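Before I ask anything, let me first share the structure, which is written out below as structure tokens.
Only a single protein chain was left out; the remaining protein chains are all shown in position.
== chain A ==
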Amino acid sequence: MTIAPEDRQLGLPRLRKEDARLITGQTNWTDNIQQVGTLHVAFLRSPVAHARISGLDVSAAQEQPGVISVLTGADFGEEQGSLPCAWPVTEDMVLPEHPPMAVEEVRFVGEAVACVVARDPYTAVDALEMIDVDFEPLPAVLDMEAALTEDADLVHTAAGTNKAFVWPMSNGDVDAAFDGAEVVVTRRYRQQRLIPAAMEPRSVVCSPDGDTFTLWSATQIPHILRVMLAMTTGIPEQKIRVVAPDVGGGFGSKLQVTAEEVLTLLLAKRLNKPVKWTETRSEGFQTTHHGRDQIQDVSIAADADGRVRGLKVDLMADMGAYMMLVTPGVPLLGAFMYPGIYKMDAYAFSCTGVFTTKTPTDAYRGAGRPEATYAIERIMSELAHELGMDPMELRRRNWINHDEFPYTSIGGLTYDSGNYEAATARAMELFGYDALRAEQRARRERGDTVQLGLGISTYTEMCGLAPSRMLGGLSYGAGGWEHASVRMLPTGGVEVVTGTTPHGQGHVTAWSQIAADYLGVPFDDVQVLHGDTQVSPQGMDTYGSRSLVVGGTAVVEACGRVVEKARKLAAHMLEAAEGDVEFSNGRFRVRGTQEPSAGIQELALAAFTAHDLPEEMEASLNAEATFDPENFSYPHGTHLCAVEVDTATGRASIRSYVAVDDVGTAVNPLLVEGQVHGGLAQGIAQAMFEEAVHDAEGNLVTSTMADYLVPSAVDLPEFTTDRTETPAVTNPMGAKGVGEAGTIASTPAVVNAVVDALRPFGVDDVRMPCTPERIWRAMAQAGAGGDTAPGTPTSLAASSEESTAAGTTQTGETGGEGATQ
């Protein structure tokens, strides 16, 4: 499309400013940084899940040519501090010491025990071979339920328990809701452990300059990292500059303060040379935090007509071996979202955090909300099946109607806006729901080998993290505001400095559109600066679908302040009262006149020369703003998935996928669509392909991209996407956030479709990922009532056995019909 200069920018599908460098290879990934004299570090990592370090001899490695230094955890000593956890969710939460390099004990495969610093990376890796470590094995703790038993082996002996915390919440009379219910459905769902797998491996470079340090890192959070590095190492914050250069994806995995970042900083300080570390992919899979890994026991109570009365959720969440930056808070981000878009009388939630000897878990795209949405959307479909009701009809009977907003959910959140009817109607139309149901019936009737299943997910999520006051209420260690400053340069150019830190989202383009509109300047005149604590000193960074909603709003507010400053100057120059001066399309005019006028870009020059400023006006139009949202934002949508399952082989393939999302106002529909596509890919990947699998000793067996199945182009379908637009009422643009929506919505849509296809075989669950083997076993067991497949503690039965074992359905108030499963 042709875009005229005077076109309003908000809402236009502008092509990205970011692309030119990325498609020509003129990139600045952290690993590209090459400084003269750089030393390279390689880490020796534990090959066992749990052991005492009883001997460590680095002398031979130290003798290797080209090796500058070999250091152990003991060598770093007190200096290395303890890696921070910013979210102690309860007052009595167990928070073990977490030295960046293990000193006495290792608690997961991949934990660093020593490092070699050498003149080049090959030499460093070679020298690792020369280090002798004696590991005295301790029991691996791999299964969450076993870890909570009384005589369980302990991950942290000093803690005396593997139970990190119990965090309950409830609203309404849950017992009454369940006691009086005509139908109660209970299920156990397993959120498998996932590996975020950003394409760019983690990398960190630290360069000393006297007693100050510049640290480049492949991070989503340069600002938070700077604060935390100072708190962890004792190096004053003002002596540390953190830069996130080009960052190749994050998905939560780079929302972290890592051992390697701390240790690289300490090495640069100790050796007074630039030091660099870049992970290999297997090293990353073992040590970059994982996501999900929860067991969800869910019960829903309803009347015979389908009205939902109450919901109970009992969650076990695997923390892994240590508490990382927001590890314990991730499952609690889901706590508020289990009721989803539905009205009900009562809700009870409890989460138990459990330590195991595995890689720590932490935020992964959606962080708690995909798990919650999965549970409610799966069990709503199960409830519909029990009631013999169409799953969409059940949802209709329970969701919040568009005329009921704002609505305070039973989870305690006030949803500001939404229109579930509109999004659903559009999705049903695009999907051809009725025709597909007819085809499903026909296939069932003729006993077709290939069965068709339809899956629904009508989701909402909480985005725009977050109101600082609410974060405080949840014991989170920081605020949720975002900062922006807007600088009007003398030549008319505009610099927008943002505290958000993009890693693929397209902030430079979107923020340019925002500033262009609110200042009335050309899109190309706007330069967006970010990701460097020296350039952008204030920020809360990028995660939780917050950047546009919170950071974009800060840009809007800063632009507004620039305009007010310029209005004062314009009034002075036009010899009019300030109140009589109007601003539109970048020009100020006296109300009711066309000429003379003053353009905001010319006013910037007038402010710069300062020859004739009104009294008390400073020589600048620059302004800054910090926006702290009053509420989360609540995108929603309806996703529909049709899956064909070959019942002979168990292979499921997606035939069509429709996503209609309502993310409020879209600043750039092209970017929105891209975010939805990528989110869908990751949500579908959880449903069908990905799982971090450990063996019985606690080794990660999916430690390469050959074993951990990040989907390729052949594995994913074309997506049909559309939007409805119900603006948020809690920010001036009406934006809601889109980064996580696709991931949150799609996983249950796919699994609901798989299960729907297999209903004739008596299957009511397939454990994710729905691989051909799992589907085949689920069919074999449910249909023939056969034995469940044996499972290891960490690779549970590849089937629906948990649901057939633990899932019950009570019909009637007395439960007299008993379990039907």
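Methods note: contacts are C-beta pairs under 8 Å (C-beta built on N, C-alpha and C of every residue); 3 or more make two chains touch, one makes a residue touch a chain; residues count from 1.
Definition applied: contacts and distances are computed from a predicted model.
Q: Out of "FAS1-like dehydratase domain-containing protein", "Probable septum site-determining protein MinC", "Galactitol-specific PTS system IIB component" or "Carbon-monoxide dehydrogenase small subunit", which one is the UniProt protein name for the chain not included here?
A: Going by UniProt, the chain not displayed is called "Carbon-monoxide dehydrogenase small subunit".
Q: Just to verify: which one of A:A197, A:I456, A:V581 or A:I744 makes contact with the chain not shown?
A: Of these options, the touching residue for the absent chain is A:A197.
Q: Would you indicate which residue among A:I400, A:V590, A:A623 or A:L671 is in contact with the undisplayed chain?
A: A:L671
Q: Which residue among A:L71, A:A164, A:V247 or A:M392 touches the omitted chain?
A: Reading the full complex, the residue touching the unseen chain is A:V247.
Q: Of the residues in chain A, which ones touch the absent chain?
A: 15-16, 18-27, 29, 31-32, 34, 122, 197-201, 246-249, 251, 280-282, 503-506, 670-671, 673-674, 677-682, 704-706, 710, 712-714, 716, 718-719, 742
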